[in-house]
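Here the complex is missing a single protein chain, while all its other protein chains stay put.
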Amino acid sequence: MIGRLFKIIFLVIFFLLIVSMIVVLNTPKTASIKTQDGKTFPDTTNLRQLNGELVNPLEFTEGKILVNIWASWCITCLVEHPFLEKISQEYPDLKLVGINYKDTISKANNYLERNGDPFMYSIFDNTGSFALKLGVTGAPETFLIIDGVIVEHRIGEVNRVIWEQDFEVFF
Amino acid sequence: MKYFFSLILLLTLICQTSQLYEGLSDKQLERLEHISENIRCPKCSYGNINSSNAQISRDLKEEIAQLIIEGYQDDDIFEIMEDRYGNYINLQTKPKDNLVLYLLPLAILVISILFVTIYTIKKPK
Partner (left out) sequence: METINFDFFGNAFLTCSLLGAFYTLISSFRDNSTKSYKNTSFVIFFGLFSACCYLSYQFVTDNFSYLYVASNSNLLLPTFYKVSALWSAHEGSFLLMIMLLALANYINNLVLVPSRNLVISNQVVSSILVLYLIFLITSSNPFYLLNPAPLNGADLNPLLQDPLLVIHPPLIFTGYVFYAATFSFVLSALINGFTKDIFNTLKIWAGVSWFTLTMGIFLGSIWAYYELGWGGYWFWDPVENVSLMPWIAGTAFTHSLIFSREKTLEIWMVFLGIITFLLSIFGSFVVRSGILNSVHTFAADPTRGIFLLGIFAIFSVLSFYIFFTRSNLVKTSWPKFMSKNYLVLLNNIILMSILFIVLIGTLYPIILEAFTSNKLSIGPSYFSNLISPLVIALLLIFTMEQFLKQGFRKLIVFAALIIILSLIVQQFILKDVYAYLVISGIILLALMARAFFELLKTKSIKMPHKILGHISVVILTFAVIFNHNFSQNLDLRISPGENISAIGTNLKFDSIDVIAESNFDGVKALFLVDDVFDLAPEKRIYKVGGQITSETSIESTLFHDYLIVLGDRFPDGSWSISFSRKSGMIWIWVSSFLLMISIFYGTIRRI
């Protein structure tokens, strides 16, 4: 009696294990932390641009904005850069905002001069404190903000494939 | 090319903050260590921010030190971190929220000890 019960319990557990492992195998792995989708964009008062001017906080509460975290020391950013240029041409209504992360003003300006500047604003965040509040874990990262709410957060490079898969639906 | 970049990064890495958790008392330093031990490094596959070289880990530790100075309690700090990165960031598994995970092994242990003991008393060799 107990033997049969044991057998049945055992078979059920084994069956569940195999099924769940098959499901696990077919589930794409997600980034190790939660992305920032659905959160409101943090307070942007007192943010300065690369040229030293303050940014108008209202700029971030209306319309569609693509925020890209980049740095001159970041190699993937350099790879990603031409694609951002293309996006700025393809979507003239989209505001592209760059957040220069843990960098120096001169290196950042050099980088933009050499590789082109797709950004409407380039915010200078050399301590990374604003990026930290935003939930950034490194560079590059890209946020799509619609009316002040983050609708898409990409950790790592954005390219054509990723854009079509995750970003295009919002346009 | 990549190597060259890294070389520059290594030799001229610039960190603008002038303090490495200055202004913390011994008690507060202990709290800082305790919290850092239990915050997962968001950039790594595994491990806490104390045992990681990633820039973000150091930034987070610094931020936690700042929050401690500002008078936040441990629970508040964990909450701030969970709010930003999701509860996966917190390495502490609270028994309250995962009762099954804690009780199931104990239940199995107790039941099998009882089972074996009853049998050994009933049908000894």
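Per-chain residue numbering starts at 1, and chain names A and B are given in the order in which the chains are listed.
One rule holds in what follows: a residue touches a chain if its C-beta (ideal position, glycine included) is under 8 Å from a C-beta of that chain, and two chains touch if they have at least 3 such contacts.
Not measured: the values here are computed from a predicted model.
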| item | value |
| --- | --- |
| Absent-chain contact - pick from A:K7, A:K86 or A:R160 | A:K7 |
| Identified contact with the non-displayed chain, of A:T27, A:N46 or A:Q89 | A:T27 |
| Hidden partner interface residues of chain B, rising order | 2-3, 5-7, 9-15, 18-21, 29, 33, 38, 40, 45-48, 50-53, 58, 61, 86-93, 95, 98, 101-102, 104-106, 108-109, 112-113, 116-117, 119-125 |
| Residues of chain A (touch criterion as defined above) contacting the omitted chain | 3, 7, 10, 14, 18, 20-27, 29-30, 32, 34 |
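The rule is simple: only the chains that are shown with their structure count from here on.
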| item | value |
| --- | --- |
| Complex contact set, residues of chain A against chain B | 32-34, 36, 73, 75, 102, 104, 126-128, 132-133, 135-138 |
| Residues on chain B engaged by chain A in the complex (per definition of touch) | 1-2, 5, 8-9, 14, 16-17, 40, 42-45, 54-56, 59-60, 63, 84-86, 88-89 |
